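Omission of a single protein chain aside, the complex is shown with its protein chains in their original locations.
And now, subunit A:
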Amino acid sequence: MGATHLKCRECATEYALEASFVCNRCFGPLEVAYDHTGLGDDPAATRRRIQAGPQNIWRYADFLPLAAPPAPSQRVGSILGLPAGCTPLLKADRLAERLGLGEVWVKNDAHNPTHSFKDRVVAVAAARARELGFDTLACASTGNLANAVAAAGAALGMDSYVFIPSNLEEQKILATGIYGTNLVKIRGNYDDVNRLCLELSGEHESWAFVNVNMRPYYAEGSKTLAYEISEQLGFRTPDRIVSPIASGSLFTKIGKGFREWLDLGLIEGDVPIMSGAQATGCSPVATAFGEGRNVCKPVKPDTIAKSLAIGNPADGPYAIDLANQTGGTIDAVTDDEIREGIKLLAETTGVFTETAGGVTTATLKKLADRGEIAKDERVVLVITGDGLKTLDAVRGSFESYEIDADVASFNTTVPTPTEVTA
């Protein structure tokens, strides 16, 4: 494999490719380091090999921290597990027009096995967990990860323990428990769940906590969003990415994915301008960015965007660095703007997203209204999850007609455009 070791992002101490996530010296997060020698020698050949790969993230196996891709490279079928990725990139002309922008695309990651981008990170973490000999998966989750881990456990025949805040959306709880996982609802917020899981991971060393001890591998899965977007644009980078920020991991790994492929000469362009999106009710990263700091002061979340409700975001500083390096932005939007964002995306693109996508869409609108986005920019909006997961957010947001089953009732109740007869 191309991965060579784990490396501390703070002090550069190196570690073996095992289930560890934090530097023993300085507590900095560990990240996977690679030797990609050879992959950039003949970019056209590497691109061809990628294009001939399976229709899922394993087409990017050379860039993921696995000893071997977990299943034979079938194009569409799967021998093992739930293949994630290769989700649609949709040109969103009506959304662009509504916002007065030139070119907008929607990366619809709701098109994953459990309807969020978390299937990407879980696929990588679970595959690496199997390689390292773990038999149990676990996670601390704000909901989407819970769905993905429970489903992956079922698909791979592994036991799983899923820890969530007890006040999560009912849809996310139901779409987790059905997979037969050990579902543990914590009386507390996500940061409480995370703290408990950290303590438990020290006590259960045979468990692969995908976002604790497997975190370096897990996080790499998010890079595949950058690979896919560039491949779908003809091996070019877009000019700007608008992506949600919770812990900051997805946002920074999208940047890393573009950087890796640019360094190898696989794609043309530059690292896109990175625009981050948070909810006002949980915006420690946007606040620190706005104040010109890169240390995030923890907050107590209070927002309908529960999947983004991480009050103490560990990758926040890196997200801020990336936004600054690329001339980007990090904004926060209110719950009302989030609801309007969900509606705007649905009405103009046919994509129904959960609250996190409402945050992203509302942030795009905010940037457009502020004149931040140049007319010639190619913008990609990263939609991370499905609207069916957060139905309460849209309840009462539209009107419908209830009529008797006869034409007269229809004609008197439902307004229609005047018919033109030839």
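Convention: a residue touches a chain if its C-beta (ideal position, glycine included) is under 8 Å from a C-beta of that chain, and two chains touch if they have at least 3 such contacts; residues count from 1.
Criterion: contacts and distances are computed from a predicted model.
Undergrad: The hidden chain: which UniProt name fits, "Ribose transport system ATP-binding protein", "ABC transporter", "MoaD/ThiS family protein" or "Probable glycine dehydrogenase (decarboxylating) subunit 2"?
TA: Per the UniProt record, that chain is "MoaD/ThiS family protein".
Undergrad: Decide which residue listed in A:Ala3, A:Leu250 or A:Ala368 touches the omitted chain of the complex.
TA: A:Leu250
Undergrad: Which listed residue (A:Leu66, A:Leu145 or A:Ala175) would be found touching the missing chain in the intact complex?
TA: Of the listed residues, the one touching the omitted chain is A:Leu145.
Undergrad: Considering the whole complex rather than only what is displayed, give the residues of subunit A touching the chain that is not shown.
TA: So the residues of subunit A touching the unseen chain are 10, 21-22, 24-29, 118, 139-142, 144-145, 188, 190-195, 197-199, 202, 211-212, 215, 219, 246-250, 295, 297-298, 300, 307, 310, 312-315, 317.
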